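Of the protein chains in this complex, one is absent; all others appear in place.
Which chain is which? They are A, B and C, in the order written, and residues in each are numbered from 1.
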Amino acid sequence: MPAITLRTAAVPALATAAALLLCSCSAGAGTDAGQGRNSTAAKSGRRLTTTLGTAKDSQGPAPEVPGARRGGTVTVANQADFPHLDPQKIYAGERYSTSLLWGRQLTQYQITDGRPRLVGDLATDTGTSSDGGRTWTYHLKDGIAWEDGKPVTAQQVKYGIERTFAPGFEIGPVYWPQWLTGSEDRTEAVKKYGGPKKDGDLKAIETPDDKTVVFHFPQPQSDVPYMAAQSSSSPVREDKDTGTGYDVKPFATGPYRIVEHKQNQSLSLERNPHWKPETDSIRHAYPDRFEFTFGKPALNTAQEVFNGQGTGATTLTTKDELPPELISTVERDPAKRQLAVSGSRGAYTSDLYIRNDWVTDPEVRKAIHYLFPREQARQVLGGRYAGDLATTLSSPAVVGWKKYDLYPVAPTGDIAKAKEHLARAKSKVTKLTYAYPTESPQDDQVAQVLVDAFGKAGIELVVKGLQPAAFYDMVFGADNPYDLFLSTNSVDWPTPSTLLPLSYESHLDAVSNPIHYGNPRVDRELARIAKIGDAQQKAEELISLEETVMKDVPVVPFLYKSVTQFRGKDIGGAAIHPIYGVPALADVYVKNS
Amino acid sequence: MTRYLLKRVAQAVAVLLAISATAFGLFYAAPSDPARIACGPKCDSAQLAAVRTSMGLDQPIVSQFTDYVGGIVTGRTIADVDGTPIPCPAPCLGYSYTLHQPVLAAIEDRLPVTVSIAVGALAVILVLGVGSGLAAALRRGRPTDRLLSGFNLLGASVQIYFLGYVLQFLLVYSTGLFAPPRYVPFADGPGQWALGLVLPWLVLGFVNAAVYARLTRSQMLETMHHGYVRTARAKGLGTLRSHLKYTARGAAGPLVQLLGLEVGALLGGAFITETVFGLGGVGKLAVDAVTGNDLPTVVGTVLVAAFFVVLFVALADLVVAWLDPRVRLA
Amino acid sequence: MSDRPALSVRDLAVTFRTARGPVSAVRDVSFDMAPGEVLGLVGESGSGKSTIGLAALALHDPARTRVQGAVRLGGDGLDLVGASESALKKVRGARVAMVFQDALDALSPYHTIGAQIAEAYRVHHPRAGRGEAKERAAAMLERVGIPAARASDHPHHLSGGMRQRVVIAMALINDPAVLIADEPTTALDARVQHQVLDLIGELRSEAGTAMLLITHDVGVVARTCDRMLVMRDGEALEEGPTERLLTSPAHPYTKALIGAAPTLDTVPGSRLPTVDAPEPRQRTEARLRAAPAPGVLAEVRDLRVDHPGRRRARPHPAVKGVSLHVAHGETLGLVGESGSGKSTIARALTGLRRPTSGEVRFDGRDVSGAATDTRLRRELSRDVQLVFQDPYASLNPRHTVEQIVTTPLRIHTDLDRSERGRRAAELLEQVGLSPSHLSRHPHEFSGGQRQRIGIARALAVRPRLVIADEPVSALDVSVQAQVLNLLMDLREELGLSLLFISHDLAVVRHFCDRIAVLKKGELVEVGPRDAVFDSPAAPYTRELLAAFPHHLPPGGGRPQHVAPVG
Partner (left out) sequence: MVDAFRRDRVGIASFCVVGFFVVLALAAPLITALYGKNPTEHYGQNGAGLLSPEGLPLLPNGGISAEHWFGIEPGLGRDVLAQLVYGVRTSLLIAGTSAAVVAVIGVVVGVAVGYLSGFVDRAFTFVCNVLLAFPALLFLITLGPVVQTRFVGPGESEPAWMQFLVLVLVFSVFGWVPLAMVLRTVVRSLREREFVEAARALGASRRHIVFRELLPNVWAPVLVHLTLAVPAMVTTEAALSFLGVGVNEPVPDWGRMISRGADVFYDDPTYLVFPGVSLLLFVLAFNLLGDAVRDALDPHTVR
């Protein structure tokens, strides 16, 4: 290279680096961020009592949100797109909540002052049972229509539920197939009826006229009104059923319809002219449009929202949570603190799952219970923002929840006690494996926290980070090779009936019972309780059985999950949906600006 | 010429075939089963087998590959997970079971973003890299040269993921000097389009410009010593004019070739830039596909990225031949 | 035309700034050129002659060069030193023009020759349209003897001579008052050189342009210049009318410079004067055959060598059926212009090129296959060694002199390290270098020294035939003389047989016993030295001889300008 080289020019480059170094001073989190100051972190696991509304409650329109205005465009920014929009494939709180914008079900939760009440949505009420809970009847409201103006019929509701039997719909809830066929599990159910394309008409559902749906169950069912609120209970028009395409762009019955859905990029909603507020006691439709954007890192979205940059002022998130990195910034500034939308994340709990058939010795599981560094792990996940430390299996958000703490332990863990229990174990445990999805660096850090704690108790914890897809594949697969993993789960609706019977019954497959828990006494109890038709009694029995299960330490309760999302300053009405655990979009409006 | 083009096309096809075969073989060995992911966790083995059949995963890999290549040429019909036939016209790059759309359509959706990033970044590279390289060469040894070279050295040493975040924090979120990075289609207003992308352009351009600045400078200095530049000055041409007309022309060859490679690479997706600024281009699609184990999309994006590289490298060769009549295309 | 000199240089000093401090290239040079006069600037490489040429157009990079003194033009007396860039732009190409040495380098490969010539016109005739400039360029091309139709060709389509004509056309299109010609013909074959010089003279005298001819070749000066100025190490040594300087040089260096290059009149085989020894001990008589030839040592019979064609093109022949031989103890000279196949024959003889057909024999043995048979080549190289033209390229830059000189010993002998070292020292002494140089690398040596290293390497295994391929043509005249002297001494001492290849008739005549003349791969004439030079049989030989510059200034026939003594 001829002439003067570039290197004599290193000096400016170095100077820049040095300047960068100098201006990087920052205030520590400790300057005014103490433990006891105001925090936006919500108390998680708020106790709930979900009531069943009456037919009157089910009549629209929904009670106005005070101060709400019509008009404007709301931007909903999340890093990830919805994996599914097909109503029969939707099976997660945030998707339930979002799909309320365009989808309607037989029943739905009406929220007033933060209290949920189950009311009729398409149906006039939450359903009437007869025959000891074996027959449930729903009548459809008048004036309910699709986005093209055609009325919603009972046959379309039936068709929607029939779809849940079809192949490809395994990812949705299994209750309709199981209940309607009286089967142990879905695999058995679909042998009896394989969906509308394969086996045509499903006899268990009758539609005597366009307005009436009658369910016939071989066994008594008490939770049908709740199941009727699930997205699976949405009507589907056979002529609009585009198969997998329906998963990208479903046909609307709710207040909005989907204009365009570019996957992982955007989803645009506009008003559905054929939706009538007077038929709907749940949803509001204040904004003219909803624009969902996907792909932007949560941190960027948060910055824009808190600073009101770009469309930030009219943006809110339903999936992206307040990044832990921004917590102290937000807490320092009251104006920003207001923009955090927090609450209990429905009935979600996070637990350390232990494969009971491998870590068979309860003493070892107890040792894990004692050494588990709850506080440290939670600190990595954002401290109290992650939720409150749990002592029970079910969330306080479940109807009838009772507090218990079978093996009290300090939040930071009790290594000495753990060692005691390990000493009592029949065979010495020196090595355990822990799998986790590598979704965020926090996952890696939690793993390191665990390695540290297990190490102190003399157990080598082998940690294995897996791609998220591979992780879920693996730990819920029949041949899951890992001893431990953290899992966040929820009951499907706020009664205890979907918790123990669907996860702690020894015959269940790995997907439902990934810890392979099996206790003959619990099995017998569950069989007995299954026959109870009275919802109230059933709930009570299940709650008391929970302590019996937890005596075995099948899992280590970790957190009652909290959620903190955020909204722009011009977004009104954003509050966490008490059931679905995300901001309820159906109540959101754009403030006067 | 025609003969050259034909030969070139044949070479390109061979390269692309080799790349797609490699990608196919590699991602086939990926950790999780695409069928299981498409089917969901609650899928039993019978359902899984059905899904595998409809996805064609039960075929031996070689026949899967030949089907794939056949699809590119003639198009084909692919069965979705539930057996729904999906038409995928030529050039069919497969069908994404996660996105429920043909891979090419998914790429086409995101290509505008990637093209927008590439265009702007390229402009920055040209102005900042080539421009400062030219200026440094013309003022070699003087403070301008040192300053520009230092600036470029910094660019060569700094990382997008470091600089991107720091600038984003300083210029967007702390001071609001720049609009938050986002993609607005060009058709919705060129102003908005440019405003949303200016920061990614600057960062990507700055980091890549260094190579061009160095190459431009050293090429210019090398060419400057050629007699014909002196001849031009001896004719009475001004210094600047003779450098621009003669030196620059002589120095352009390697630059054009590097640019060809760069344009190709940029159009294949700027993975890190797109990740840092949250822009949903082809790079993001590819990374998402890898993490989501979306095999068809991964192979498709690899192939498209390689296609752009091959295409623009070939174009660059043509430009070089046009620039330098001594180069014979053979 | 004014009475003032067309170009007047006063106390010119040029200093380059380098990382290791200023380097003075030219000191206190003064001279005048009358309008229409031809001044020869003569000197060896590094004497500063080209620097003066560039200074006359103020083409030095001001950032790295300091020019002092004055360079005044005739007419308005503009001093180019310190003139503004805009003033200089008007001068360059219009009033002072330049012809550069290497036409291939001086012409832009990217533009057509027509465009390049037209540009030279348009720069100084801003109002002239494209069409006019194009016409002017075409006319100028015709004047330098190139069909105007070739204006749209690129330089690489033209031959070396034509390229030089283009450069001349470009320089003269604006009828400059002063033409600076920097080694305008050095890269060309003698005949072409002759034509180009004639062309310059013709065009120049038509327009009355004064010319500064920069050259290392005294022969060129002799036939072209009115006056000459001898430069050495940045200083002007001697100036005067060409004739006077050539016949009675005052300065010993001038004397050496003139005598160093053999001419067609020097006594063959005599020791040549060098700068260090301007008065060599003269061999009084021409070398006779050192030893009578008892037989043929090496020969080629009906040798044909084809260059492989590029890709699918047809191979074209480089040597078309040549039969030659070198007898024991004899020196055969191989003469021809570039592309005549001289080097190809040398390479066929050393086993580096495979003959397409014909026979190559050494000492009676068929060695045609040596190029493909490593063992055969190895055996052949024991007896036949090659001295290369380029002393820079033929030595591995990463090796020490010892490694270079001992490589043949490693290959061909069982000598151990210290023995090889001793032999290397001996060889260095033999070629006039100090054994203390053994551990140095080639780049620390001058061109002449490197060529000595090359000769030492060739002699290491005591070969029976040395093939010297243009061994002195890359060297300065005085160094050339030294190397020729060395070769002659070694030949004497070791009784070598030599195949000596050169394009320089005088050198060949001086050095060789027998001469073979090649033309385009064919043997034109072969015979004893005197026969070939005194009574050439082939017309081509006569043509070559006619084109060769003689030292003595031609008696009259050319307008003589009386130079104002400066």
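Some points to look at:
Assume a contact is a pair of C-beta atoms (placed from the backbone, for glycine too) under 8 Å apart; a residue touches a chain by one contact, two chains touch by 3 or more.
All values reported here derive from a predicted model rather than from experimental measurement.
When the full complex is examined, the chain removed from view is found to touch A, B, C. The chain not shown here is touched by just one of C:Pro5, C:Gly69, C:Pro155 or C:Pro408, and that residue is C:Pro408. Residue A:Thr433 is the one among A:Thr137, A:Thr433 or A:Ser544 that touches the chain not shown. Among A:Tyr385, A:Trp401 or A:Tyr580, only A:Tyr385 touches the chain that is left out of the view. Note on the undisplayed chain: of the listed residues B:Leu5, B:Ala18, B:Ala90 or B:Leu240, the one touching it is B:Ala18. For chain C, the residues touching the absent chain in the complete assembly are 18-19, 350-352, 374, 377-382, 385-386, 388-390, 393-399, 407-408, 411-412, 443, 454, 457. Interface residues of chain B facing the missing partner chain: 11, 14-16, 18-19, 22, 26-27, 29-32, 153-154, 156-162, 165-166, 169, 173, 261, 264-265, 268-269, 271-272, 275-276, 286-287, 290, 298, 301-302, 305-306, 309-310, 313. Residues of chain A in touch with the missing chain: 1-8, 10, 13-14, 17, 20-21, 24-31, 33, 35, 299, 303, 323-329, 373, 376, 379-380, 382-385, 431, 433, 435, 438, 441-442, 444-445, 447-449, 451-452, 462-467, 470, 474, 481-482.
Note that in this section only the chains that are shown with their structure count from here on.
Arrangement of the chains shown, judged by which pairs touch: a linear chain-to-chain path with two open ends. Chain B has the C-alpha centroid lying closest to the overall centroid of all protein C-alpha atoms shown. With centres taken as mean Cα positions, chain C sits 88 Å from chain A. Centre-to-centre separation between chain A and chain B, using Cα means, comes to 38 Å. Computed from the mean C-alpha positions, the centre of chain B lies at a distance of 51 Å from the centre of chain C. In chain A, no residue reaches two or more other chains under the touch definition. Residue positions of chain B touching 2 or more other chains, listed in rising order: 140-141. Contacts from chain C toward chain B in the complex involve residues 57, 59, 63-64, 85, 89-94, 97-98, 100, 102, 105-110, 116, 119-120, 123-124, 154, 156, 167, 170, 311. For chain B in complex with chain A, the residues that touch the partner chain are 31-33, 36-37, 39-44, 46-47, 50-51, 80-84, 86, 98-101, 106, 109-110, 140-141, 145-154, 157, 166, 168, 172-173, 176, 179-182, 214, 217-218, 221-222, 225, 275-280, 284-285, 288, 291-293.
Here chain B touches chain C in the complex through residues 140-142, 226-228, 230-239, 246, 249-250, 323-326, 330, going by the rule given at the top.
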